[in-house]
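Only a single protein chain was left out; the remaining protein chains are all shown in position.
So that you can tell them apart, the chains are marked A, B, C, D, E, F and G in the order they are listed, and the count of residues begins at 1 in each.
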């Protein structure tokens, strides 16, 4: 049962008299967040944002991530991103049923089946080296309830590879474009389709790519109107935005 | 009659026999773009992107913008952005019926009534100084067929001004957040609503604001998931993205 | 006995005749600094700055830090920051009674009880990943004689977590805000309280966070007036500033 | 009568029955902010921040600033910063009694005498060219109720000029250091006094000074502990911070 | 008669005895450069570089440029770039026969007919706003003896405009791509043709375009191999490189 | 047999009837690219670009590179760049006949003899530390069919070393200049020869060299006209450009 | 009589009894600096630095500069740099005998003849556009008592122009190299002479020259050892350093 549902149930129980006010207050104490010392897990986020809080692994200790997982897993499906193999190993050892995606560096725990909404998100990458960012986006879309598919290695140096898949891309509601180096793919797709495009610059490249700065600036200054941009390598953020958009269609 | 409609009409006329193939070819010659020497006006853009080409005034001479206006005005409603007062004066003198918006620096020519789709776009600014960017976004939304409203001066230094208008904001399908300085407004709104947010950093501020860089980086690294970002002061681009999203709902 | 007291004692002893001038000169020779070859320990700093010199571990060899500890420990309580585990191990092995704080990366040696002054410093962090910087600040406050408390993970993505603790925060004399990514927390708190705020940008984040640059610029350009900023990850410096301010109240 | 007092009076009047609830509501309608279309004047700020809202002139039109002045002047003393001569001329022409400070680029309107609290703020500049920033700080201190004095042109290239005034500086509660170029003055004073120091980098200099970036970085990385920094040329912000600190002593 | 020819003639004259050694030395005295005080005109450059020295107008006074023109015009055809209208006016007033190109900001003086070599240079621009840089390149190509043609406004936001002209582009020996904003056109053309491409980033754009930095980085990190880059807005340099390449074919 | 030849053969076979249309379609299915899941190998690139696709090793897993090698090796000679020793070890273990160049970090597989065209490319380095970039360029030239030679350690600090080899350099059709630190070698050679110069900034240096930025900017702003630049450490890209130029001469 | 001499005279007068201690104190009151309100003129600087204080005009008002001139002109020869024409006009109108150098933007007042020491400073520029910076250096050298000569337009694009003047350059004690764009001249001269070189990057150039950053980085990372660097366009600073070095030889 997810956060939203369990909160509704509580209120119904109080209404029905099966739970009295004092008891209700005890249950509600943890709302809207659960304080576990180092972290205040934001349980209300589903109300406000449409999605539960997601664990950002980087900069946390394996123990901290493990703690958060233990607490969140009874409330909702759980997603953690930027999870190193060591961190994953620790969490897997204490929370049975968690799954680690090595390429996307995500941990997922699915306690109740995901209800997918209509429509899909296309995740398009310029090169093979962008696949880990695309994978983070793909897993996030899934956990947030949007179907998605990855189309990789269609960068502009061989533009016919892209043109061949245009129909497929145009069937999605939203398009995530993942590209490093000069990030030109976002502009080219932006000129060819009418859907919203969320561009993710990646740190693929060297020298004047400046760890993704080049792609970031390129996407921000795209001559194709209506391209919006997220942080370098932020597959997760792109997926959140894409799912928020996809949710609009179905609501 | 807009580009899309006039093209459909042409094909129908050919089908009906009211226009023969040779005549049809003559009409089609200008498709998918019209070459007027210095510029190739992209008439097909409505097909591909959902919107007609928009004139970007900066870096063009008043004469060039005037030329483009003259050619485009018979095909569709026309929008030009980043139009200086001198440029506006020239265009107004040669194309009757054009309107200049001094704050938003836009020129608009409306030859047939705009058909608004359902839903609206909220344009929220941190300060009074961000209003010119917001105005560019507002005019663009209107020309692209989405209703919008501007809510100004609700920056985080006085957060109750924002909280008071939250209900209003939540009624929109998409939210454009316009903020300079540190751009924190995007993060705060991002944590309070479930809609897609398009953030526009502005060049408001001085010193370490570095002409909008500070707000740009802040919005890109927002701790609120799902915020996407466009170029500094790019009210036009934000509106394009917002309208593409709003179009999804209604289609 | 701290530096200040031992100097006063010396002068009293000379006045009393229990120490003659020549002997006094011998004791004073090391004042105002003690030259141990590679380093000139600044013993006068308590007079001038209100605090004894603190050892900055980074860039020194374990042996150098050990030497300085050995010399300083008879004069005052000692604090070292940015101490790696290897460095700590060496110092612990040669100076009994030293304590290592792994999260804050500090070494402390307390030879006489700390006399706390009235009032306290609130240390507020945006996320769990900012805790190591907060811990450096906390230990520093303690060593400099100000009580402090840490309130973690109240970032603006879930602003109710912050609002819930506002009363607690408002009881402190000074507030240290520790935040990475876009650092918006400083602006939001700055708009809600009347105390001085010292903001510490952290290197938490990736991509366009540029190792703390994004948070640094955001805090410097905060729309909330009266926020002052220290270097990225500089929990120590923030605590020094906060304690100087707290000292003012009590003097 | 300032904002705070007029609010208290209102509540007392309601309590006394001299104002009935409906009338009270009418008065309160504008609280906590007054919406004048383009701007939402934050009247509650005195409660939360200890100071009334201050008008930031840059990026506003003279007309907008004039509007805000007209509305605010009945509620409290008013301060506007970054006011160009043209803007000043307009406001002076519509609001009698306003004063323009050309060096500090401030407009002030004083409707009731400032009540100064004890203690003072020292404003120390490295060179004559830093005086406009110092002046903005001085006027702000005055409007916020702290006495201050300016000590100019004591930069480190002639350090005896500084040493000569050290006693004077040490009598203040807080020290604002205003310096461009390499900004070394903050470090040198920081090593010589025990008070809190708020450093303001200025855009004085050329070439590698990069419009104040050099001084900003230098102050942020000062080897003197406890120096905090505000934005480049932000005399206003430094004064706000200094007054918040000075307020602590007297409360 | 150009520099090279006049030098050959001199040597032949000496060989023939029509000029004796002393006289020859007098003529040669100005070789390999002519010292006119503020400037040392490099007359040997044709030998070494294949082209005569070109006058870079920026940062020189109109008088200095006038002086250089007067001296060079007897030796060879003359080209000056980055010539402001004021500078042009001065030179036109003292050197009859000079021509000013306002868009390209060039001054040219043609004393003997240009001998064009075979082959041509294609100059392709992304937008109308890039035309001034393209024009500088076009004039330079002409003066250096390569035919060229400009194809403007074929940016990637409407990629069919480019594809339509691909055959035309493929007929050139070298392709100069002129683009601002994200500069993606270089990558797209780079993936479609086999000729050498010289990319010129332009300062067209705003905000994160950072005066051409975005296009510069994008072109340097192009995923299309074999694209080389010159300085921002450097139409002249691109033309020099293109002509050096074109010269290779014909030699 | 290379890609181009095998395609021609196929069409001839169909013309001759030795292959029927259905069979021909089967062979053509993989054209113009071969989809192997993570990667779409661009087999058409030889047509469009004059060179086959080259494998960029960085950011790919050893397994991905191995896969691509296995598929490409039957179609053409194969080149991979930026290959780490671990990656090389894996590919060598599964594809016999591949050669690893440790200095240039390239893998090459030569199935049919390289047909060199006339003319050569000079690769000139400023220092010994630039040799790995030069080696990448040298191997690439060879694989693309241009002869080349490396002239190392002739930096401007000892300019006679360069002047001594000027004749040798002038015999090449194109010159690649490889230099780190301030990259002045490109300007000096640019002033001494008439050939096209492709400059490669390297990351050699420290501090203000900023990993090659200093050399990059220096080469872009070279006072010698006609120098074009590729990305930092991009020996491969420089060689591609040089070979495209060299191909022009011989075609 | 200069500062140093007048101070010596005073002490001699006191020793001789022609001035009594009280009178002496009156004279000394202004030492070591003269406080004229906005500015503290540093009269001791000759003792400490070898040179009197120099007026930095930028950021001061014409009136402030005029004041300082009036006070300093009785004590020593006076030099002001970065003086705009308006500022010069004001000072010339109130201080007879002052001279304005328009190219170097300096004001000089010579009340007693300059005593030149032996040896000279060579000021070498890459281009004609660097002449204003060279002129500032030349005037400064003169005022500080070192002879100098300017050798202009010998940049590396035509290196024979430099080689021709090498003997002349080698006769100086110190060499100031003034160059913009990539600043390669410093490295080339650095490799050819044994004297100390002070390099001045200039803001000559555009695009990737980034207002002198490119030349600055190039000079800092020069492969020629022993080149030291001053700020962009800082002809004054280079001359100070050169004169300090030249003074060493003669003392």
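Going forward, a residue touches a chain if its C-beta (ideal position, glycine included) is under 8 Å from a C-beta of that chain, and two chains touch if they have at least 3 such contacts.
Nothing here was measured: the structure is a model prediction, and the numbers come from that model.
Every shown chain that the unseen chain touches in the whole complex is listed here: C, D, F, G. Summary of contacts with the chain left out: across G:39, G:76, G:125 or G:173, the touching residue is G:173.
By the touch definition given at the top, subunit D reaches the unshown chain through residues 126-127, 155-159, 181-184, 187-188, 190-192, 205, 207-210, 213-225. In the full complex, the hidden chain is touched by subunit F at residues 127-131, 152-154, 157-158, 160-161, 180, 204, 206-209.
Touch with the hidden chain on the side of subunit G covers residues 48-51, 54, 173-174, 190-196, 198, 216, 220-221, 224-231, 236-238, 240-241, 243-245, 247-249.
Here is the rule we go by: only the chains that are shown with their structure count from here on.
In this structure, the chain pairs B-C and A-F differ in their number of contacting C-beta pairs, and the larger number is found at B-C. With each centre defined as the average position of its C-alpha atoms, the distance from subunit A to subunit D rounds to 43 Å. One simple way to say how far apart two chains are is to compare their mean CA positions; for subunit C and subunit D this gives 28 Å.
In whole angstrom, the spacing between the mean C-alpha positions of subunit B and subunit E is 38. Among the residues of subunit B, those touching two or more other chains are numbered 48, 127, 157-158, 190-192, 207-209, 216, 220-221, 224-225, 231.
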